[in-house]
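Quick one: the structure is below, questions incoming.
Only a single protein chain was left out; the remaining protein chains are all shown in position.
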Amino acid sequence: MTGSRTTFSYSPAPESRAVVDLKPSYGLFIDGDFVDTIDGSAFKTISPSTEEVLAEVTDAGPRDVDRAVAAARKAYDTTWSRLSGRERGKYLFRIARILQERGREFAVLESLDNGKPIKESRDVDIPLAAAHFFYHAGWADKLSYAGYGPAPRPLGVAAQVIPWNFPLLMLAWKIAPALATGNTVVLKPAETTPLTALLFAEVCQQADLPPGVVNIVTGAGPTGQALVEHSDINKVAFTGSTDVGKLIRRSLAGSAKKLTLELGGKGANIVFDDAPIDQAVEGIVRGVFFNQGHVCCAGTRLLVQESVAEEVLDSLKRRLGTLRLGDPLDKNTDIGAINSAEQLVRIRTLSDIGEAEGAGRWSPVCELPERGFWFPPTVFTGVSQAHRIARDEIFGPVLSVLTFRTPSEAVEKANNTPYGLSAGVWTEKGSLILHMAQKLRAGVVWANTFNNFDPASPFGGYKESGFGREGGRHGLEAYLNV
Amino acid sequence: MSDRPASPSADRLEVRKTYKLYVGGAFPRSESGRSYEVTGSKGEFLANASLASRKDARDAVVAARAAFPGWSGATAYNRGQVIYRVAEVLESRRSQFIEEVGVAEGLSPKKAGSIVDASIDRLVWYAGWADKIAQVLGGSNAVSGPFFNFSVPEPTGVVAVLAPQHSSLLGLVSCVAPVITTGNTCVVLTSQTMPLPAVTFGEVLATSDVPGGVVNILTGKVSEVAPHLAAHMDVNAIDLTGSGLAAAELEVAAADNVKRVLRPNLDSDGREVDWATEPDLTRLRAFVETKTVWHPIGV
Partner (left out) sequence: MIAAPVQETQWDGIANSDRSLRTFLHGLPGVDRVGADQRAAALATRSIKTDSKAWAIDLAIQMIDLTTLEGADTPGKVKALCAKAIGPDPADQSVPSVAAVCVYNDLVGIAKEALGSSGVHVAAVATAFPSGRASLPVKVADTHDAVAAGADEIDMVIDRGAFLSGRYLQVHDEIVAIKAACTADGHSAHLKVILETGELQTYDSVRRASWLAMLAGADFIKTSTGKIAPAATLPVTLVMLEAVRDFRAATGRQVGVKPAGGIRTTKDAVKYLVLVNETVGAEWLDPEWFRLGASSVLNDLLMQRTKLTTGRYSGPDYFTLD
């Protein structure tokens, strides 16, 4: 044997940053070009894993938003709405291909800006984003077969505001269906993760997309507000917190703007005693520790049947001991950085409340880097429905474990939340799976799997998790005048 | 009462009907003990309708919620038959409705007849949709991986329906039928000024196998009742068709629990659509949730 090593410790395997060409500062992407702000300012975007400043980005003002909406309107009126579906589709196919070609560059940039592990940005975010464009490209000239009448019409200009958890993927979820159906867009990426959206602007340029069809305005809440409240938009699509979703809902009251909202969740992952336990444990891990738990459909409430609770928990803890937390660019990292200082505070606060309320807190031995924003995978046991950690969306790597005795108790507890985005069911009994799938009030039910996504699969919530669907035939409705 | 048809016998005094609410399958008066005068199109007195209060609205929501598991859990075939039964009973009371609609909306018997006929036919149309809409709105999705993935439309839950103000029966039926076809239950606030055909329609529902609480009918003022329905945290969706000027304000209230909102479908002059127009799937789609289920495929 070489060296004195007795355990299999993995040497650092960092993905090279060289593939990314960061500019010191970025303007806004309006009407096909990067332009300087009119009435905005600048802010810095940092790498959450090191707090290193990555670039300076524009905080767009109301007049910038005006300009972007005007560009989108002009593009809608003069080019995009006049183009045949077939030609629109070809642009989207081009975009899909360019995203694939530049996949590694996007993955590295996403991990730098967001803090997520490179293996997730490389194997999930970016390929799915490309797939989303490829899927919707094919719809562009087939809309008359989509079940919305013989000649469904686009809405016009879509204002789209997306979150920081899957920056490029959420961009794809928004832009691909909007463009396929013939709308033009103004998109605002989250303030902590603007860089892949700005790189996407370059993709639009490489694809020769007509100017103004896609416009990217960066900024924070006020920029988003100016965008969704703009008088010349026809559609608002928002993914983010339920609180902000409600504000947008109110601000659109009385207008003719069409709205879809994809909001928070508090998903239940239900494990029955006849479950495939090893895969269920993987599903629990994937359900709540994927992307540091920054997932609206995360399975943050583990509901485990009492008869196997101890067994499942033991397995889960052993498995969590193998998670590797650290440098997002290391190819072996499982858990990356929390996206922002602000989010870290929220996770810490809610976790402390969980502890104060009497739940048992456990984390594997896990060394946290000194710089950057980090939170260890955390499991709370002995949680009851009344605990805040069982009710509030934490949006972090924190799992609350509850138990149940019967299927009806599981349904009752799973549905006992204002949210209704996702749920998981683990059992080898087919009829129980279908029973649970029917009873769970959630937009996505994963049975014997969790956190799968696909452009052909409609995604969206019940109740306060929002309305409207993204993906599949169903997702087209949000951008059509039907 | 000169415009009302004369009693069959001139020397016999007519036995009038008391128009009450229809909540949970029963016909209670308003808990507030209030009523309001309803007049015909020419201003003549027709009846005192119950003036529903916010507490009546609350009770109606409780009734609708209680009825939801049973109605949404019934087979689609069964729901279709029940709605078809409503059409049957409505047909059997056709002449009564021609009279009531005619008086309420100031229409000739011929015109009122065509409206009642259209209402019956609309119910038949929706009845047939009950066991087909899942195939049209749902299906399997070709995901790239070893998974079977399918989507099904499911009822949103309890829907508040602000019925059209100017179409006392056809408008009402056109709004209520699609809501219950997909398995929702509802609380309906009728046309404020023409509530009587709706109350009589409640009698049709009560005698046609529709479980109590599936449709709850309130008569009263939009300004008084609608805000409580719009803000109610146990109402999942609201149809603002009859909301008039209050639409925007109600939409704001509806945001509190992220209600699904169907905005009034007005023509370019701000008038209600012609309810005689053949419907499409819009109203069925408005109050369903798409649920998508994944399962691995493997030995």
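Note that the chains are named A and B in the order they appear, and that numbering of residues resets to 1 at the start of each chain.
Everything below uses one rule, namely that a contact is a pair of C-beta atoms (placed from the backbone, for glycine too) under 8 Å apart; a residue touches a chain by one contact, two chains touch by 3 or more.
As the structure is a prediction and not an experimental result, all values here were calculated from the model.
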- Per the whole complex, from A:S111, A:N339, A:S400 or A:T449 the residue touching the absent chain is A:T449
- Query: Of the residues A:D77, A:D274, A:D392 or A:E409, which one touches the chain left out of the display?
  - Reply: A:D274
- Message: Which candidate, A:E56, A:E311, A:E357 or A:E409, sits in contact with the chain we can't see?
- Response: A:E311
- Note on the structure: chain A residues touching the chain left out here are 1-3, 5-13, 119, 123, 274-279, 282-283, 311, 314-315, 322, 331-332, 428, 448-449
- Query: Of the residues in chain B, which ones touch the absent chain?
  - Reply: 145-147, 296-299
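Assume only the chains that are shown with their structure count from here on.
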- Note on the structure: Per the C-alpha means, the centres of chain A and chain B lie apart by a whole-Å value of 38
- Counting only contacts in the complex, chain B reaches chain A at residues 136-137, 139, 141-145, 147, 149, 151, 156, 236, 247-252, 254-258, 260, 263, 280-282, 285, 289-296
- So, in the complex, the side of chain A touching chain B is made of residues 131, 147, 149, 242, 245-247, 249-250, 252-254, 256, 261, 263, 418, 433, 437, 442-449, 452, 454, 456-460, 462-467, 469, 472-474, 477, 482
